[in-house]
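Have a look at the structure below, then the notes.
Note that this complex is displayed minus one protein chain, with the remaining chains in position.
Labels A and B are assigned to the chains in the order they are written; within every chain, residues are numbered from 1.
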Amino acid sequence: MFKEVLAEDQDCLTLNVGPQHPSTHGVLHLVITLKGETILRVDPHLGYIHRSIEKMCESLSYRQFIYVTSRMDYLSAHINNHGCALCVEKALQIEVPQRAQVIRVLMDELTRIASHVLWWGAMAMDVGAITPFFHAFREREMINEIMEETCGARLTMNYMVPGGVMYDLHPNFQRRVKQFISFFKSKLNEYDELLTDNIIFKQRTQHIGVLRREDAISFGATGPVGRGSGWACDVRKRAPYECYHQLQFEQVVEQAGDCYARYLVRMGEMRQSLSIIEQLIDNIPSGDYQAKTKAVLKLPKGEYYSRVETARGEFGVYIVSDGGTTPYRIKFRSPGFSNLSALDHMSRGHKIGDLVAIMGSLDLVIPDIDR
Amino acid sequence: MTLKQYFRNIWDGMRSLAAGMRRTGYYFFHHKEIITQEYPDVPPRLAERFRGEVVMPHNENNEHRCTGCTACELACPNGTIKIITKYEITPDGKKKKALDKFIYHLELCTMCNLCIIACPTDAIKMSQAFEHSVFDRSQLIKILNKPGSRLMEGVE
Partner (left out) sequence: MISLEFILQSVDRWLRDRLGHEVAVAVEYVLVGLFVILFFAVLGLVLVFMERKVSAWMQVRLGPNRVGPGGTLQTLADTIKLVSKEGLTPAGADRFLFNLAPVLMIVVSMLLLAPIAFARNVQLWDINIGVLYVSAISSVSVLAVLIAGWSSNNKYSLLGAMRSGAQIVSYELSAGLSVLTIVVLSGSLQVSQIIEAQQTGWWLFRGHVPVLVAMIIYLIAVTAETNRAPFDLAEAESELTAGFHTEYSGMRFALFFLAEYANVFVASAIGAILFLGGWMPLHLGNWDAFNRIMDWIPSSIWFFAKTFFFIFVIMWFRWTFPRLRIDQLLELEWKYLLPLGIVNLLVATTIAVAGWYF
């Protein structure tokens, strides 16, 4: 394929973007073929941060393997852990107590906001505005502090265990989450002032990197990328887990399929997550935070799959068990990998500046892609 | 594009830019909004559940609660903990398994908390210490039970 491009045009320029480049958000390596500033093709080269997490999980017990998944999509570590815990619970048919379910959903949504807030800052940085990044981290810091208080860590919390959560909520949790909600609501309007309505930002993102609905489906682009293309693919709605089916929230879907649509989807999701947290924060049922489970978990022989909606899209956990204490094979379906595969399709014919904006709107987390 | 639309574009664009400048201008003049934490000067407030490193509390008689059951060693996903046991002769003449050395590799630890949960006697816990930098990584290998310490009475 590379030869084909060169044969068409002898004047094109090959540029290596990454693995050390400010806009690749990690060790992603893109080989782009340019004609002037126009992109002819983009080749993502992966594997710089491959740690063979799937293979590692095969030697870890069903309690131990959950924490490793925090190191994949570290921005939605909670939700990754949640997916793994769900899969183990499904296999062992453990009934998760109501309180644990609500705590899990609350933590998931806080994680989603924290992840989207970070993405917002990074997206602004990609299109050249630096100030929003720092404003975003101020809000993220509040969530991190809430996490630190309840879970004991700020980034890789490891709070989910098979059957529930590791600890009960911290007594301060409700008060601090309410503080955060009222603070964050006013800050969301500031976000609009700084970026959403900004004419330069709109120019940079509208009609850029258009991904049509059919293409989104065929690339398997889930999460805000898929929903920005008009594909209602939210796992929380399509295959509700925990107590999502009892909650009132909307699936944010935009039809345009460009960078701005993906931006709007994430902004809308932050507001939806806030409303989910508001619904739950005063209605946390009392009871156990963890179901009684055996000390050593042995999954019955068979294959199990569960999926959750992370901040980036659909995260799937597939476990093959031969009846022992460790999985025979584990496969993770990470959303970042499928979303990245659409990059070449979206950025052909655009400028270098657009490639950066498109990558920003994909919200890539490289360890999630490489695993 | 009509002329009216042309000027409308300029006007809308300028207004959206002015909104952004008003926001940054507000922060420029309102220094009370600054959230910088001056870390080494002002020590950070850490939550009591914060996981910094594994420690083994000892009481005033230099006694700990670890029976050397190796539940934590089994629970650890990284091989961070290594427990060496010895046999002690109890006063009534029986041989009894006891802890000799609790070796903790801080450089391998990911603070996942699984060992703390696995411990049946609450012998170990997480401390809030987080400033772990040392000049040589061998200093990160710690022996958690203090020299000459023994098992607390009544802990089985």
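FYI, a contact is a pair of C-beta atoms (placed from the backbone, for glycine too) under 8 Å apart; a residue touches a chain by one contact, two chains touch by 3 or more.
If you're wondering where the values come from, they're calculated on a predicted model, not measured in any experiment.
So one chain is hidden, and I want to know which residue out of B:T24, B:N78 or B:S127 touches that hidden chain in the complete assembly.
Considering the complete complex, B:T24 is the one touching the chain left out.
Which of B:E38, B:E60, B:D92 or B:E153 touches the chain that is not shown?
If we include the chain that is not displayed, B:E38 is the one touching it.
Using the document's contact rule, name the residues of chain B that touch the chain not shown here.
Looking at chain B, the ones touching the missing chain are residues 10, 17, 20-21, 23-25, 27-29, 31, 33-36, 38.
Residue-wise, where is chain A in contact with the chain that is not depicted?
Within chain A, the residues that touch the unshown chain are 13, 15, 21-23, 37, 124-131, 133-135, 138, 194-195, 198, 200-201, 203-204, 351-356.
One rule holds in what follows: only the chains that are shown with their structure count from here on.
Please report how many Å separate the Cα centroid of chain A from that of chain B, as a whole number.
The computed centroid separation for chain A versus chain B comes out at 25 Å.
Hey, which residues of chain A end up touching chain B in the complex?
Residue positions touching the partner: 60, 63-65, 67-68, 131, 138, 141, 145, 148-153, 156, 158, 161, 166-167, 170, 190, 193-195, 197-200, 202.
Spell out the residues on chain B that touch chain A in their complex, using ranges where they run on.
Against chain A, the touching part of chain B is residues 12-13, 16-17, 19-20, 22-24, 35, 46-47, 49-51, 75-77, 110-114, 117, 126.
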